[in-house]
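The structure follows.
One protein chain omitted, others in place.
A, B and C label the chains in the order they appear, each numbered from 1.
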Amino acid sequence: MTIVKTKTQKTPVGVKRVVNDFSFTIATMNGSGSQTSNLLLLRALFKMGIPVSGKNLFPSNIQGLPTWYTIRVSKDGYIARRDETEIVVALNKDTFVEDLEKVVPGGAFYYADHLKFNIQRDDITMYPMPVLKLVKESGAPTALRDYVANMVYVGSLAGMMGIDMDKIKLALEFHFGGRQKPIDLNFGLIQAAAEWAVDNLEKQDPFYVEPMDATDGLILADGNTSAALGSIYGGVQFLSWYPITPASSLPEALIHNISDLRDDPETGEKNYAIIQAEDELAAIGMAVGAGWSGLRAITSTSGPGISLMTEFIGLAYFAEVPVVIWDVIRVGPSTGLPTRTSQGDLTMVNFLGHGDTQQIILLPGTANECFEFGWRAFDIAERHQTPVFVLSDLDLGMNQWMSEPFEYPDEPMDRGKIHWEGDMEKLQEKWGRYKDVDGDGIPYRTVIGNRHAASSWFARGTGHDEFAVYSEDSQVWEENMARLIRKYETARKSMPEPISENMRGAVIGILAFGSTAAAIDEARDYLKEAGIKTNSMRVRAIPFTAEVKQFLKKYDVVYVVELNRDGQMHQLLTLEYPEFAGKMVSLPKHDGMPLSASWVKEAVMAEEQK
Amino acid sequence: MTIVKTKTQKTPVGVKRVVNDFSFTIATMNGSGSQTSNLLLLRALFKMGIPVSGKNLFPSNIQGLPTWYTIRVSKDGYIARRDETEIVVALNKDTFVEDLEKVVPGGAFYYADHLKFNIQRDDITMYPMPVLKLVKESGAPTALRDYVANMVYVGSLAGMMGIDMDKIKLALEFHFGGRQKPIDLNFGLIQAAAEWAVDNLEKQDPFYVEPMDATDGLILADGNTSAALGSIYGGVQFLSWYPITPASSLPEALIHNISDLRDDPETGEKNYAIIQAEDELAAIGMAVGAGWSGLRAITSTSGPGISLMTEFIGLAYFAEVPVVIWDVIRVGPSTGLPTRTSQGDLTMVNFLGHGDTQQIILLPGTANECFEFGWRAFDIAERHQTPVFVLSDLDLGMNQWMSEPFEYPDEPMDRGKIHWEGDMEKLQEKWGRYKDVDGDGIPYRTVIGNRHAASSWFARGTGHDEFAVYSEDSQVWEENMARLIRKYETARKSMPEPISENMRGAVIGILAFGSTAAAIDEARDYLKEAGIKTNSMRVRAIPFTAEVKQFLKKYDVVYVVELNRDGQMHQLLTLEYPEFAGKMVSLPKHDGMPLSASWVKEAVMAEEQK
Amino acid sequence: MAAKKSNGKTNLIGLRKREYRGGVTTLCAGCGHNSISNQIIAACYELNIVPEEIVKFSGIGCSSKSPAYFLNRSFGFNTLHGRMPSVATGASFGDTSLRAIAVSGDGDTSNIGLGQFKHVMRRNLKLVYIVENNGVYGLTKGQFSATAERGLKLKYQGENTYMPIDIIMEALSSDATFIARSFAGDAKQVKELLKAALTHEGLAILDIVSPCVTFNNRPESKHSYDWGKEHEQQLHDFSFVPKEEEIMIDGEFPEGSTRTITMHDGSTLVLKKLESDYDPGDRWNAMRVVEKSNQEGVLLTGLIHLNTRRASLAKMHNLPEDRPLNRMTERELRPAKKTLDALNAKMF
Partner (left out) sequence: MAAKKSNGKTNLIGLRKREYRGGVTTLCAGCGHNSISNQIIAACYELNIVPEEIVKFSGIGCSSKSPAYFLNRSFGFNTLHGRMPSVATGASFGDTSLRAIAVSGDGDTSNIGLGQFKHVMRRNLKLVYIVENNGVYGLTKGQFSATAERGLKLKYQGENTYMPIDIIMEALSSDATFIARSFAGDAKQVKELLKAALTHEGLAILDIVSPCVTFNNRPESKHSYDWGKEHEQQLHDFSFVPKEEEIMIDGEFPEGSTRTITMHDGSTLVLKKLESDYDPGDRWNAMRVVEKSNQEGVLLTGLIHLNTRRASLAKMHNLPEDRPLNRMTERELRPAKKTLDALNAKMF
């Protein structure tokens, strides 16, 4: 590795450096290719050992509408979204004015100098960047100019804030998979921009980055890719999907990674199949078919797709077909805000399907957990022969998260109770597909291709007895449905347990799930500073495990924080633990944004002061 | 009207007559045409002034599988299903043995004498009927013989129990719309059978019917027909549907009745349109389109159809389109028991649609109410510009119910807040489709065809501001969603209030909804006899009105009785009133049968004795 | 001789062209969908349609967003993915005097929406149904739709292995009553076909190849501008003559080389023969010609099939002609009180 040297700005006299503790936001237009440069910055910072997080705020549009990317560096390791931004990079004339307003006093405003606005703010520093000029000088082919223009801000920021050029190079090499030509072109421009900035701009803001070692051993990954990889390690055999934001990148990551990891290196043969279905009705139908045939089957979608899958989920629940459904939630109801994040599908999924149903729901909160639940969901689905939902969200799924590295599955695959020919031979009594032999509500199943003459059965969504024979008998119906409750209760015992964080002396609890963990961790620190000590619990599955009850029991008040309007987790907790309803306080937020610690802090403080 | 005279059996010596207080069950094969004779009996009894109810227990099959029809006569006016049957009429050899077992000791067993089984019971009376012989003698054309064979049991029962021949004739005339030929053929056979029975059978059982005047002014109707008629009086303008048991007879009744009531008598022109859609996705889509265009639109279905409608309901909720959806519930999950009754779609409908939604649900409990909610649902839907669900069930929808007569709407049609050209002219400020002008959460709408240049707007399921303009703004989203809660709270105030029945000194409450009312009323009498005084409340709508809370507050214990596995009404009440969770006891039953009073009594007693 | 023209500033009903415009497009610069929107604006302007007498519908996709970018003064409903036909069907009964324009995408129509697409053709709903066909899902970033040709290779998506669905063949097998194909790059033809479609008393399918410049515009792709420009072959030189105007056929073509068809409202379609005479009335020939063109790798455009004999959906419903259903009042809609007694008497 060549060590790259470039100049960086000196700290101005009289300014107190703010190091590794601020946010900067890049305002561009959708479809302008800025995603590459933003990721470069994020990765370079991460490789510098600085805790970092990036949030992409994009419109439901392909090209032309405003989009923002915020990067937060935090020496304290906070990775939640912040409401404030110290630095703004303005490349979009349509939002120039509002972008300028966003900068906190004392902050900095970088802008492309061809965006001519006669507005100034004297409480911040304004840095014009000669984007067109530098691009022209770079010698980039005309077709690529718009695209590489984004490197100018990378370079400018690097020079002005002190981002390591080495690390940027690394990130570039990673991004271009080692292809030298684009690496050189882009890096040349970055360097030129950095030099230009150092030579021509006068640093007045106090924001700097400096190397740390706080990201050692960590990874930077988005939840959808993590889930895809986890599924591959979970032995996924069948994926059917239909494109939808923000879920598409899960199957797409699976498609782009599975060949290398799973194809037979000699023959190229595959032990899985992937189908882009004609819609979500078909996607879930295929996955249910595959699950029934003995494959580890998955589909992924978002709210509108879940709605369309409703009837099939009821069938899978009742015919007891293992299948894994990832719901990467966006803001609903209806088409809603397709590019905004939400935790709003919880009650719907919990009660999904007409008639009495109970769904198993996993709630990952980190990229690492997306990987883990990626494989574990198959074990749970096959063990319990039932659909398993994994509820992620746009923020977790599509943004880059700093996380513990993926861990290799610590348990062998659990294919559940499945009889093959040999098992059938050994049976003492007549096998019945829906017979509760072990008293745990989970029967034994067989799958197609089993050549034992007594192994076949006829699956259906209509009433059936223990031998899968059609039945309209009242008692048969009631017993079977009661067994399904038993099965659910069995599942409860092996659900991923919640994760708690404790503080000595806390009498207040905060309960949450999924992607809001980072904001809550951070908020708890602030609350502590404000004299309010809290313990927190992050629930990771429904049905709730025993720890949830203990948590609710323990505190005088428990704030239930979540990203939806109706406080859906609060609703499910109320239903399950009405005895604690009096001390649960619902704190829902539904603005489509990743949660910020300051909102949590304010919300809790407001309640506490009541 | 000719008064018809036939002989009836004398009471055997030493037998204490049981009058107008027993049940009899007719066991036949599906598709054998017995529905006609069963209804004849039911109607004749009703016309005799005897409180009566009929329950059809039929398989999911067109021809050949066993089917039972139970008629209960009750001088006390009880119309719930009973678990016991005093008399069985056996015409199906496949179930002969089990049918024989069903008769309570002291009861009677009528059977077709060509069904040769060498089984006897000496604790009941066995009455063979020479079905084939009498049919042959009737001179019925060969093609009709199987069909008219059912008249033999009508006649036999009439003769032996004392059913008025006049009334049977009346019922026949009604059934055949006055067509003399079939009336004569059938009536001839009935008379012959009655005479044969009186002459040849020796009455030993004590069960008789006698005229009363307890049905004066009442009607006998099934819920689906009632709903259809109510909708016609509600000014239904658009119906789209897809066949499904047990909902099909609602649109079919509408189709068969609307022409007479609504077509222009001169031109034959229609002010409504009906479409059998290709599936439920299309049925709801059409209804939503029609509702949006300013028509009173309805669709009806059962669980599987509701599942398929999920996404459109979310759209209608969020785009604020009035539409009425009847869910005639059958047993789920999945295809379940298509011909069995249930109240199992409650939580699913309540949380229907991804994202945060709140659905308005009406819960009729009588035929009269099906009529009323038939028209009222349109008013509620248009007033609140939202989907309105009406949850009926197979028992209420498809069985004949004694009920108060239909009442003409006591309120003028409420088309809600709708602006036409003239209204637009008068506006002082800019009209906005989603603007909460009145503070009740309900905005003003316009519909297509409005020629005012400022009246048009673009409906969508995506985020929108007060002027229906696309918006991804956080605050706009939150405010709009908060307004939808406001609207729901406005709706709460005008929901049909619950109906209570009180007893002096009761400290126990029973809360229920829908078709279970009859069983609960009856059970309360039995409980009283057993020393347990109860008051009851039948909830008729969600959102719950203030009375519900008062009821829960008032009693030491409230039993929530319903026909599903998970106690779904109990769940919704717990969610809304967790403070009373401690005294609510869930008593769910999910055997697919109409509820019986004895089950309710036993269930409550068991709890009380705990 | 040229046809009668408006004064240039306003059309015959006194509206300016901008009164037919919509909001500013948010689609990509160069997207085929934008040029189709422009032709819709032009066609309605030139046809002198009152914008309030149009209703717009769409499903979900880039294409389906476009109704927000034309005819701001018309009502519109941006429905669900693949299920616009059902909403349009229901809404059409509100006021059957209106005309309806629907925009859908190839994914919207041929993937998730195939069932509703086929069934709305069966019903012959009076609707101009435009499929803005680019072979990909634009809005979700370029996955193959069912109209993508087998063997098409896209950078991120790899190779398409399935047989394509041909919108026109589907319309022909469903016996739709107006079937046309065009190309967003052929503005004049798009506009003339739109005008004809707007006068059709039934379902008019317009399958318009509308390139997605962002995800599927490589020259070898059958939905690209380049491919379209190189391979378009017009069935005829098509023009629409509104009923107000005299039909004048200019002298270029010898007699006998022109076919004229009269629409319900009296307008005329003029089809000038190009290579061979084509009879859009012959559905079987249409199938043959379309399949041949597919096999030869030609983008055949023009009015492929027309049948003016079948009644539209609304016509089958015997509704009053003089006033729309959605203006009816309680007086008409609620049966009189006296009828109820008779009904109650029947309830036994």
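The rule we apply is simple: a contact is a pair of C-beta atoms (placed from the backbone, for glycine too) under 8 Å apart; a residue touches a chain by one contact, two chains touch by 3 or more.
As the structure is a computational prediction, the values presented were derived from the model and not from experiment.
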Determine which one of A:221, A:250, A:328 or A:541 touches the chain that has been left out.
A:221
Given that one chain is not shown, which residue among A:132, A:255 or A:447 touches it?
A:447
Of the residues listed, A:124, A:172, A:250 or A:288, which one is in contact with the missing chain?
A:288
Using the touch definition up top, pick the residue from C:173, C:233, C:260 or C:329 that touches the left-out chain.
C:173
Quickly run down the residues of chain C that touch the omitted chain.
111-115, 118-119, 122-124, 146, 161-163, 165-166, 169-170, 172-175, 284, 287-288, 291, 310, 316
In the complete complex, the non-displayed chain touches which residues of chain A?
43, 46-47, 171, 174, 219-221, 225, 229, 232-235, 237-238, 240, 261-262, 264, 267-273, 275, 277-279, 281-297, 311-312, 315, 319, 367, 375, 405-409, 412-413, 420, 446-453, 455-462, 470
State which residues belonging to chain B touch the missing partner chain.
31, 59-65, 242-245, 248, 252, 255, 276, 278-280, 304, 334-335
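Here is the rule we use: only the chains that are shown with their structure count from here on.
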Which pair, A-C or B-C, has more C-beta contacts?
B-C
Distance from the CA centroid of chain B to that of chain C, rounded to the nearest Å?
44
For the pair chain A and chain C, the C-alpha centroid-to-centroid distance in angstrom is 40
If I count partner chains per residue in chain A, which residues reach a count of at least 2?
59-60, 304, 334-335
Which chain C residues reach two or more other chains?
80
